[in-house]
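Just dropping this structure here.
Note that this complex is displayed minus one protein chain, with the remaining chains in position.
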Amino acid sequence: MEAALKVQGLAKAFGGLTAVSGFDLELGPRDIQGIIGPNGAGKTTVFNLITGIYRPDRGRVSLGNTETTRFGPDAVARAGIARTFQNIRLFAQMSVLDNIRMAFHPGAGYGLWWATFRTARFREEEARILARSLEHLERFGLAGLRDEAAGGLPYGEQRRLEIARALATGPRVLLLDEPAAGMNPREVEELIQLIRKVHQDFPLAILLIEHQMPVVLQLCREIQVLDFGETIARGAPGEVVRDPRVVEAYLGEEEARA
Amino acid sequence: MTKTAWTALLPLLLLGACKPGGNELKIGVSAPLTGDISALGQSTKNAALLAQDEANAAGGLSVGGKTLKVRFVVEDDENKPESTATVFQKLINQDRVVAIIGSQSSKCANAGAPIAESAGIPQVTPWATNPNVTKGRKFVFRACFIDPFQGKVVAQFAAGRLKARTAAVLYDIASDYNKGIAEVFRDEFAKLGGTLAGFETYNTKDTDFSAQLTKIKAAKPDVLFLPNYFNEVPLQVQQARKLGITAPILGGDGWDNPELVKLGGGVMDGASFSNHYSPDTSDPGAQAFIAKYKARFGSVPDAAAALTYDAAQLLFKAAGTAGKAEPRALRDALAATSGFKGVTGTITYGGSGDPVKGAVMIRIENGRFVFDSAVNP
Amino acid sequence: METVVQQLLNAAQLGAVYALIALGYSMVYGVIRLINFAHGDIFMVGGFAGLLLALRFTWMPLWALMPLAMLLTALLGVAIERVAYRRLRQAQRMSLVITALGVGIFLENLVRLGVGPETRQIPSRMPTTPVAWLQDALGVSVTWDKLLIIFVSLALMALLWAVVHRTLLGTAMRAVADDKDVVPLMGVNLNRVIAVTFAIGSALAAAGGVFFGQAYSLDPYMGIDLGWKAFIAAVIGGIGSIEGAVLGSFLLAGVEVLTVAYLSSNLKNGIAFGLLILLLLIWPSGLLGRPASKKV
Amino acid sequence: MLAPPPSPRAPGPWALRGLVLGTLALAVALQLMTEAGILPEVLNPYYLHLLTVVGMNIILVASLNLLNGYLGEFALGHAGFMGVGAYAAALLAARVLPPPSSLPPFLGPLLLLLPTLAAAMAAAAAAGYLVGRATFKTVGDYLSIITLGFNMIIVNVIQNIDAVGGPRGFTGIPRNTGFAAVAACTLLTLAVLRALVQSSYGRVWLSIRENPLAAEVMGVDVNRAKLQAFTIAAAFAGLAGGLWAQYQQFITPRSFDYIKTTEILVMLYLGGMASLSGSILGVVAYTLMMELLRNLLGAFAPQLAEWRMILSPLILILVMLTRPSGLMGHREWRWLRPRGRS
Partner (left out) sequence: MSLLRLEQVSVAYGAIRALHGVDLEVREGEIVSLLGANGAGKSTILRAVSRMLPLQGGDILLGGRSVRATPAHELVALGVAHVPEGRGIFPSLTVQENLALATWTRRERRHVEEATRRVFRLFPRLAERRTQAGGTLSGGEQQMLAVGRALMTGCRLLLLDEPSMGLSPLLVREVFRAFQEINAEGTTLLLVEQNAHMALKIAHRGCVLENGRIVLEGPAAELAGHPRVREAYLGEAGASSPPCPGTPGSSR
């Protein structure tokens, strides 16, 4: 089985400070994996390196057969990697519908001239985008909010919209950065269900960063633990949480027992 | 709500719209009342009011057997071409003036001219010296001489009277007036056998000229020509003297304003400039104007005021000869003007809107403008 | 050689005045992210305040006149903030910019109407005698007033730097720049800190105005161009940074003066701004500005 | 709890035929009326002039809205683009093409107008493209300075070209435009801009304003989108410049300096950002304010004519204090709103 996303020896330093060193990852086409670790361990930096927001100092990232190491964020996205952010980044003043429609822009089959003159081709494409966006919203239970400003939605719905928007780009790999941050256990439970459903319905692999252990334990096939930019443990979640190094650096005694 | 508010306000726009009065000579004045040369706009307005009140105090003008009261409508053109266009449209179509005085700067006069021309309303600009303003136009006149003539006068003065072999020029490149004179001076001075030691520029509103003057100083010219406006020249002269430039300094009619010596103080002494008229003039009519202006506004009238006053008198006279307050007749009468004696000299229109007119050179002595010599074309 | 030194000296004097204006721009921008387009006009009012004081109290020495003009202008700055800006602090940034433009036009025309449209000069209270030893050493014209302008400006800037970086008030100002909503939770009166910032910025501009009125001249519309220049200087240096504003000002003045001296006075603006754009292409956030990092 | 969602509809056809034909018909009718001397009789030429100026300003403001409203930048060089267009059109009209007097009376101006306006748009678009490229690395106020600097460079360069009159200005431009042509151009500009902002491109511009990084990870090439916006906005500014030159028949470089830029900005923010209705309203309100003041002062207190420039900024400040998001805010008039929405 060929990996959907393959990361080898990824490294990045800011100034003299090593943020990530030698990060490896092999994510199967339908895999779910997780990254955990203390604050400042370099988890989000890994995401930023994969999605092209930062240029790695060393290492390579490939998506299927395409090497995306030197791609900019937009090219990475078009290649098929979508992501969400730790602090939700919606287009706050745009409507829920337009947030989704945005995602179809790279695939819109019309150019500026067609838009200027509103040709038949433009109208067909717009109709297609609209239909697909509505379908997508329906799927995530957001159709009723289509004309609301995204910034005005309750927190949980903003999270959901952000995930829906990422999926609208039709990715092969979805990166979720602390999707459960600021949620209570009940909301976390619902999020887990949502991610499960996404994984069932869409043909993609998921990589997530999370502090809430239930999410990691229930969803991930494999996790790795980062500390000071280095992987200190990797494996099935159940085993990893018992690793003494992980307990010391990240979980603490209590959580490991629980 | 807003909609109703606007509809309520709209009729107000129409307030000023009235048909030309039967017993009124209505003349528009477009002046830079605000903006960078608003000092000049002020003297324009003053002179126009003086001419209006004078005429009305004498009972009005006798035109074709009727006595007409004079009314000036003064509008602010902000010294911007766009605003001048609007002002001209308003004066012509809303106030229904029969003639327009203005605008003062060449760029504004130029923006107004096509409108006056196509509406068939005579326009007399008192102060715009750019040759293009009147070129090819039938309805556009001016009360002043044009830049090339003035440049020539100063070049001759430098080469002849001052016996200068080398000259340097510092002028505002962003201003049409300054650039025009500077270039004519350069060409004329070369024709007269002189050499140009420096031809430096700055931009309107610059206040620090030390870089250019330092360069000029190194070139050691016999004279320094500053064809710039009165509000900038003292600064330039101060900075030049401070840097140790001792050459005599020359200027053009842009210098003519009492502010020049007020601002510059002693450093202006010994400098000379070309002008439309000299307050030293022995002409009794001019002296009367100067006295009245001084009495009412407390300062010696500058060239812009004198020229505005002359433009007004030109129109009054034309109305008298035409016998009716009608634009076309006024225009024809204006074009036929010959030997009109104004404050700034004798004006004759020889087929174009540019008067055949002399210039004077003025010397500054102890803070006073002193007549030096007259130059006639 | 002498000309180079002379030109650099010219640039230093011009740069000092730019810097006094640019600092106010930068400070106000730093605390409330407002490009205060009225700042150039506050500078102009400061100059006229100095002029009126100098005309009214002919006996007053410069060291008394200047602080008084600064005080009056500071009050004006505070009043403008109170009346025209405070209500819009939470509104979108651009409505504040337009209000500031409006305030600027209002001030220009008010002064024009109140004091008159003429160009004026503050009767100099500075010794204009040459500095003999320096002139001999450098072989160029150096007058005391020039040195005074440069040094007093630098001293004011140093004082400002000390206030901002060494006092609790300065800490509060920088905190407002970071996150003004949290500042009240520290027990700090936000409105007062902002008012003080406007006061300091306006006072510095007034100092610039008083110098400018003596070294050059004053007219009601002069604030527009100088304001823009100072704004550009502040941005070049890295807007929001005190050191940046000073550096940017001297740099802009230097580029302007040297362009005129050695390249072309005709294309001064073209070349000067071309260079500045080039500079921004190399340092996209100004020389000392915080880089606009992609914070994720 | 929520109203049922409006039935999804595809965007309606831009009345391409309808609008173009309608606009042309209107222009022809207006032009005929002008030629026949009817229009000036019906409408005072002063008002007609104001309407013409309003039209040209709407083109300027609406196109700047693309950059400052939709893309969310703070561009300060719009008058520079306008100047490029104005000079390009002026050069072509006055130096290259035959004078209108040598052409048939009605068709002549139109024949001259098309190539000159096309040249104006192309020249300005090229300038916009260059500026857009130069702004790739910078954002925010640093980007503003680049656009402002460009504006100053343009003015300075024109001042140094004697062939176009330098600072003395470009005289002798034939008058090829009037109210009719300006009205037609304004309508077409609004139609095109409306079509664009309601297309995928418009959504991309808005998304960059809202969150450039998020837009990027959605696959948007931010630089390309910026470049498109700059080029289009500049092209329309050039169109306004081309109209301006051939309407006023005289242009000077300083008419296109940052003072003009700030005037466009004031009208833009007065109306409201990211709203085409706001752009229209802003221009109309500003023009009306200035002319009302002129007329009211002229009628009641002619000696206070200078007060106009004191009162108008006060009114402006008051409006901004009471309507901080501009007169329209972000709203749109019905006829400018996208179709297929509730």
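Per-chain residue numbering starts at 1, and chain names A, B, C and D are given in the order in which the chains are listed.
Criterion: a contact is a pair of C-beta atoms (placed from the backbone, for glycine too) under 8 Å apart; a residue touches a chain by one contact, two chains touch by 3 or more.
Predicted model only: the values in this text are computed from it and were never measured.
Peer 1: Given the contact rule set out at the top, which of the displayed chains would the hidden chain touch in the full complex?
Peer 2: When the entire complex is considered, the left-out chain reaches A, C.
Peer 1: Check the options A:31, A:178 or A:243 and report the residue that touches the missing chain.
Peer 2: Final answer for the missing-chain contact: A:178.
Peer 1: Among A:9, A:111, A:203 or A:252, which residue is in touch with the absent chain?
Peer 2: Spelled out, the listed residue whose C-beta touches the missing chain is A:252.
Peer 1: Need a quick check: the contact residues on chain C for the chain that isn't drawn.
Peer 2: 168, 171-172, 174-175, 177-179, 181-190, 290
Peer 1: Residues of chain A in contact with the chain that isn't shown?
Peer 2: Against the missing chain, chain A presents residues 36-40, 86, 141, 144, 154-157, 159-160, 178, 181-190, 194, 211, 213-214, 249-252, 254-255.
Everything below uses one rule, namely that only the chains that are shown with their structure count from here on.
Peer 1: Based on which chains touch which, give the shortest step count from chain A to chain B.
Peer 2: Each step joins two touching chains, and the minimum needed here is 2.
Peer 1: Return the chain pair with more inter-chain C-beta contacts, choosing between B-C and C-D.
Peer 2: More C-beta contacts join the chains of C-D.
Peer 1: If you average the Cα atoms of each chain, whose average lands nearest the overall Cα average?
Peer 2: So the chain nearest the centre of the shown protein is D.
Peer 1: Roughly how many whole angstrom separate the Cα centroids of chain C and chain D?
Peer 2: 33
Peer 1: Starting from the mean Cα coordinates of chain B and chain D, work out the distance between those two points in Å.
Peer 2: 34
Peer 1: What whole-Å value do you get for the distance between chain A and chain C if each is reduced to the mean of its CA atoms?
Peer 2: Measuring from centre to centre gives 47 Å for this pair.
Peer 1: Touching two or more other chains, which residues of chain B qualify?
Peer 2: 34, 38, 173, 203
Peer 1: Spell out, as numbers or ranges, the residues of chain D touching 2 or more other chains.
Peer 2: 155-156, 159-160, 213, 259, 306, 309, in rising order.
Peer 1: Which residues of chain D touch chain C once you look at their complex with the stated criterion?
Peer 2: 68, 74, 134, 137-142, 144-146, 148-150, 152-153, 155-157, 159-160, 213, 258-259, 262, 265-266, 269-270, 273, 306-307, 309-310, 312-314, 316-317, 320-321, 324-326
Peer 1: Which residues, counting only chain C, touch chain B once they are in their complex?
Peer 2: Going through chain C, the ones touching chain B are 3, 6-7, 10-11, 13-14, 109, 112, 116-121, 128, 141, 143, 212, 216-217, 219-222, 224-225, 256-258, 260-261, 265-266, 268-269.
Peer 1: Using the touch definition up top, name the residues of chain D that touch chain A in the complex.
Peer 2: Residue positions touching the partner: 2, 5-6, 8-11, 13-14, 16, 192, 195-196, 199-201, 203-204, 206-207, 210-211, 213-222, 228, 232, 330, 340-342.
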